[in-house]
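One structure is given below, encoded as structure tokens.
Not every chain of the complex is shown here; the ones you see sit where they belong.
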């Protein structure tokens, strides 16, 4: 199936001591954290909070893939690029990239698949409000 | 007030990539994580889980102090030493130290004060079962 992706969203972040390890570059699991922060910006942290507390609905990462082309260093300012597509009423697919300043290619790229779950951790369809909100951004 | 402390408990852990930063040693907030892991061992993770899920009761760190005398390095095996005292029915005090192998003094030492809270995050007295269980260890 050909997925129909949103435009790319941009999210900026800075690398701190906490992000690096003794090899001198960012510890690789942290890239999944940056991806998650960027996805929250697209959906909206307050909307995620509302869905969780009033509807008992949340997102769970079902699959993720990371490819690291280049080390990312302390004090780097990163551009996290994110786009998404609906795969079904239950599932969204996110393509994400991490760019260092003035870089010719992404330092890290990845793909994350998320499913919608209720508070009993059972698969559930995305609520209409969310479909509508994300749908608007899809056509942005 | 003179507090009456338990004997010292010992908890061992190893330092991984995830624990260090680009300066080559353990990133200092992680010491609070190791202290927390060691406290959980004293109280018991299953007891903490039971208290949370059936009674809605948890512990919150109210105050903490850390003194770092020495850097801790990748691949170090640490001995986290922990002892506690009751300060009131609401509050426990924990003295904790981190020792590297064959060291003459603690690399890190600290003190953590915890309070008991219900699920509305209101102060509550420690449940009788916990008082009894910790009391047994106090006299160990």
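All chains are identified by letter, namely A and B, in their written order; residue positions are counted from 1 within each chain.
The rule we apply is simple: a residue touches a chain if its C-beta (ideal position, glycine included) is under 8 Å from a C-beta of that chain, and two chains touch if they have at least 3 such contacts.
Keep in mind the model is a prediction, meaning the values are calculated, not measured.
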**OP:** Give the total number of copies in the whole complex, keeping in mind that only 2 of the identical chains are shown in place.
**Re:** 4
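Going forward, only the chains that are shown with their structure count from here on.
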Subject >> List of chain B residues in touch with chain A within their complex >> reply: 17-18, 20-25, 27, 29, 73-74
